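Working notes for the structure below.
Yeah, one chain of the complex is gone here, protein chain that is, but the others are all in their spots.
Our next item is subunit A:
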């Protein structure tokens, strides 16, 4: 329920955490598809394995960081409800 039924003014909006988890899951599926395409290009057409390896490490490290922060933030939001 987005608005508690007993209040009409300054009603607090409640975003259920499962909405956020589903949103994150959708983003992760999209991320996996794009990442697969990127890695395919790096492996198939890359000229120097060292460059593409470094790119892969940087790319996935950054991505894990952002996904990790998102997950912690959602958990923290869920606890605060």
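Methods note: contacts are C-beta pairs under 8 Å (C-beta built on N, C-alpha and C of every residue); 3 or more make two chains touch, one makes a residue touch a chain; residues count from 1.
Basically, contacts and distances are computed from a predicted model.
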{"item": "Hidden chain of the complex, named as in its UniProt record, picked from \"Ring-1,2-phenylacetyl-CoA epoxidase subunit PaaD\", \"ABC transporter permease\", \"Molybdopterin synthase sulfur carrier subunit\" or \"YdbS-like PH domain-containing protein\"", "value": "\"YdbS-like PH domain-containing protein\""}
{"item": "Residue numbers in subunit A that touch the chain omitted from display", "value": "10-15, 20, 23-24, 27, 31, 34-35, 37-38, 41-42, 44-47, 51, 55, 59, 62-63, 66-67, 69-70, 73-74, 76-78, 80-81"}
